[in-house]
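Complex shown without one protein chain; remaining protein chains in place.
And now, subunit A:
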Amino acid sequence: MLYFPRWKIFLIVAICVLGTILTLPNFLSRETLSALPNWYAHNRVNLGLDLRGGSHLLLEVDMGAVIRDRVEGLVDSARTQLRNDNVGYTAINPGDRGITVQLRDPAQADTAVRALRQLANTIGGGPLGGGQPDLEVTASGGSVTARLSEIALRERATQAIEQSIEIVRRRIDETGVNEPTIARQGADRILVQLPGVEDPDRVKRLLGTTAKMTFRLVDMNADPSAGRAPPGTDILPSAEGGRAQSAYVIRKKVEVDGANLTNATAGSNPQTGEWVVNFEFDSIGARRFADVTRANVGRPFAIVLDNKVISAPVIREPITGGRGQISGNFTAADANDLAVLLRAGALPAPLKVIEERTVGPDLGADSIRAGLMAVGIGFVLVCAYMIAAYGLFGAFACFALLVNTVLTLAALSLLQATLTLPGIAGILLSLGLAVDANILINERVREETKKGRGVFGSVEAGFSRAYSTIVDANLTTAIKMAILFVLGTGAIKGFAVTITFGILISLFTATVLVRLMMVSWLRKTRPAALPV
């Protein structure tokens, strides 16, 4: 027990030295780090958002809107399909998950069912077919119902969230935030973490915009103040402000879709100095845009973003080059943001921020300072107590505690774990818990000494007897922290991680390392009595 082979000593010392080397980058200045190799300089603890400042946003995709979209589309296509198949109907009513068609002649129910079945999209299946329709069409009496199936709903939700994540990533990349985290959470949520963003308002505005852009004709014959839109049109508010109209009557038919844009950039009009957004279409968009503008010279053409009219310029001449310009009383920032939104594409459904946690960088810096001070004072207090209670053996424990802290930091650095404010609390708490092992050992050694055992025998018995107790005591805490880690969120996870590392590492430092120190000391001094 008390004999350490040379290789074991070497291994223990090597682990301690390696840990120290791995921890060092956390304490070096930026200048020193830049001179070091990259892999080594990067081996640092990640600071959590609460310590370096930044924003944590939890977004929810409005799945209701996704389904509503599909249902509205269904109403439109059902109308066309039924007319083509000569099925007479009195009304098409949209519902939660589908539509109900009231037939004029109940005898046509079968034809209507067949017509509506054609509207279904196939989901699942491979290149050879298979899969199943996303609509369940049933007839009862004089009405036919087409409902989206459960699988279809789920499929839509998955698509919507995946697409949303992609768009969110593109939009955030455009803002130049460093190292953002964008991750799916649960069925309909996206977690966005933005380190160093002090004012998340701009990001939230960018993410809160669906950015569904359409080019539609203005209905010149209707009066927007009439309050009732003629069939096939919408009354949409204007986003222009100033001298422009406050609302427009806009045809429902989408002439050109924003999805056909290939590029958008902010720029200024050389004549007026006004900020504008320049855009380019792909070939399909360019052709359609040319056709529409050729056919409608002299009429206003509305650019609609998220059901607001950005501007409705009058078409002066056909635009055939596939390029255009949006003007509308923009500031430089507005123009830039709009360009970002158009480039990144439209979200399939609106996103809501359902949780926000933002910490300013100076508060983060204050927290680090307070945390480091607390850890420093805690360390000194615990060491003072250990030395007062156990003398030299207490001092051994203190050295082990120092190594424990260093190795914990090394483990956090190696795994690129994130250190949070509760994480610092975890380090502090594990200082207190780690010396528990040494207290157990030292108390055992004392007991054995009192029983009249010799110096070496007492130490040996102390270690071997205390060991199973130590393992039991620490494992229970480790189990709890594992639960906390699995169920906890963000900052709480950090607490669980640091405690778990601190405790597991203490099994090495408090028993193996301390034993090595004690044995070396015993061999060198050959004391007649133990100093505990």
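Here is the rule we use: contacts are C-beta pairs under 8 Å (C-beta built on N, C-alpha and C of every residue); 3 or more make two chains touch, one makes a residue touch a chain; residues count from 1.
Convention: contacts and distances are computed from a predicted model.
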item	value
Chain not displayed: protein name in its UniProt record ("ABC transporter substrate-binding protein", "Sulfite dehydrogenase", "AsnC family transcriptional regulator" or "Protein-export membrane protein SecF")	"Protein-export membrane protein SecF"
Omitted-chain contact residue, chosen from A:6, A:30 or A:450	A:450
Selected from A:190, A:406, A:421 or A:459 as touching the chain missing from the view	A:421
Identified contact with the non-displayed chain, of A:91, A:314 or A:373	A:373
Contact partner of the left-out chain, one of A:148, A:235 or A:429	A:429
Residues of subunit A in contact with the chain not shown	58, 60, 201, 204, 352-360, 362-363, 366-367, 370-371, 373-375, 377-379, 381-382, 384-386, 388-391, 421-422, 424-425, 428-429, 431-433, 435-436, 439-440, 443, 447, 450, 465, 468-469, 472-477, 479-481, 483-484, 487-489, 491-492, 495-496, 499, 531-532
